[in-house]
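Of the protein chains in this complex, one is absent; all others appear in place.
So, chain A:
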Amino acid sequence: MQWDIVIGLEIHVQLATKTKIFSGSSTAFGAEPNTQANAVDLAMPGTLPVPNEQAFRYAVMFGLATNAEIGRRSMFERKNYFYPDLPKGYQTTQLAQPIVGPGHVDIDLADGSSKRVRIHHAHLEEDAGKSLHEDYHGMSGIDLNRAGTPLIEVVTEPDMNTAEEAVAFAKKLHSLVTSLGICDGDMSQGSMRFDVNISLKPKGSETLGTRTETKNLNSFRFMEQAIAHEVERQMDILEDGGTITQETRLYNGDRDESRSMRSKEEANDYRYFPCPDLLPVEIDDAFIEDARARLPELPDARKARFKEQYGLNDYDAGVLSGDARLATFFEETMAHGKDAKLAANWIQGEFSARLNAEEKSVAESPISGAQLGALVTRIADNTVSSAGAKKVFEALWSGENDNVDAIIEAQGLKQVSDTGALESMVDEVLAGMPDQVAQYQGEEDPKKRKKMLGGFMGPLMKASKGQGNPKLFNEILVRKLGG
């Protein structure tokens, strides 16, 4: 049987405010447990929440960037449940009147088409703390540093039909919030967490099937795997004539397994009601216009500009504009390097590979855009070959030297581009290889000839001590050997 896959996402985005949503504690990541939790965060008796204006501003900016209606009157509610890392015994969140109403985001797909994904709403809420299940003398530890960190939870309509679409949406959202500067986007630190709702229905059917929710996916790769895994699991059950249980599942990315966390019957009755400690918040035109004025260039506009300004192709422009920090890095590179295509190749190639290999973010890169730009300039003007450039890159990365020209000088990587000198080297080498020259000249097939040309390059590079410009060598060879 053929199945349609229906996917909706809920995304928790930690807002990059300096302080928590209802208290003055710092939101910085990585501090000693419970050092960033004050009396309010600990839910000490009598303490009260005071809303953080910046969290509202960020939420409104998100709404504007996703073409959404802004909730002019939003209200906090209490979601009641007991858990040790939830200090008040309820989460302060929004339900009936969220800050961001219906909106949409357009995603680009690999086949060049684009698709609109509708956003049902996005609401403000507080994050919980963390339970540390390592052994504390037979007990669990509770770290409340994260408790009260502002989140927006973005809820999409079930508009995605493949894992590819879901991941494209997730990446687009990541790109949006990091471009807006409202989230640091560090998924490994939980700054963005994805819940995926998946259901299957017979191909073409109008009726949605029973869905499951897979919670807390914190990388695009796990998300893609988890969707594939869950689609397969549901398909197996349905094709064996079984039914899907509405439940919440946990996916273990390391083992590619999932297990049920709780079924609908076990679901909590959260007993939502308006939080009496917080008054409804009215958002006026001035606040919205102020937020609008703070909107930076968004990914779609940036992509269009990259194509226009730098002549990049659609793919390169998409990759380089998608991540706000990568985009900034690219533009820094371009400020010091002339060749956009070359810069794009280096950033997506060597640079990204090294970051990935060392699990570093763009911000943690030991190389600046300006340095890479200088290197690109030296490649473009033939000062170094691409093999030489890799050595320069290595020296920059290791911090051995921070100046591109100085490295080229010190390592003797400067190419010889003096045509006279190169020509005499070619003459000398060809004179020493008469058989190969004859063979080449006797060959009719241009492909084979091209390949045979490579046979002269080795000795030429050796003769030039690696400093001959390969491009020029090639030109001279072709000319001398007679096309």
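To be clear about the criterion, a residue touches a chain if its C-beta (ideal position, glycine included) is under 8 Å from a C-beta of that chain, and two chains touch if they have at least 3 such contacts; residues count from 1.
Following the convention adopted for this analysis, contacts and distances are computed from a predicted model.
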- The complex's invisible chain, by UniProt name, from "Glutamyl-tRNA(Gln) amidotransferase subunit A", "sn-glycerol-3-phosphate transport system permease protein UgpA", "MarR family transcriptional regulator" or "GTP-binding protein": "Glutamyl-tRNA(Gln) amidotransferase subunit A"
- Task: Out of A:Lys88, A:His121 or A:Lys303, point to the residue that touches the absent chain in the complete complex.
- Result: A:Lys88
- Item | Option from A:Pro49, A:Gly209 or A:Gly337 whose C-beta touches the chain left out | A:Pro49
- Using the definition of touch stated at the top, determine which of A:Ala39, A:Ala406 or A:Val478 touches the missing chain. A:Ala39
- Across A:Gly241, A:Pro276, A:Gly399 or A:Gly442, the one contacting the chain not displayed is A:Pro276
- Item | Missing-partner contacts on chain A, residue numbers | 39, 42-51, 78, 80, 82, 84, 87-90, 142, 269, 271-273, 276-279
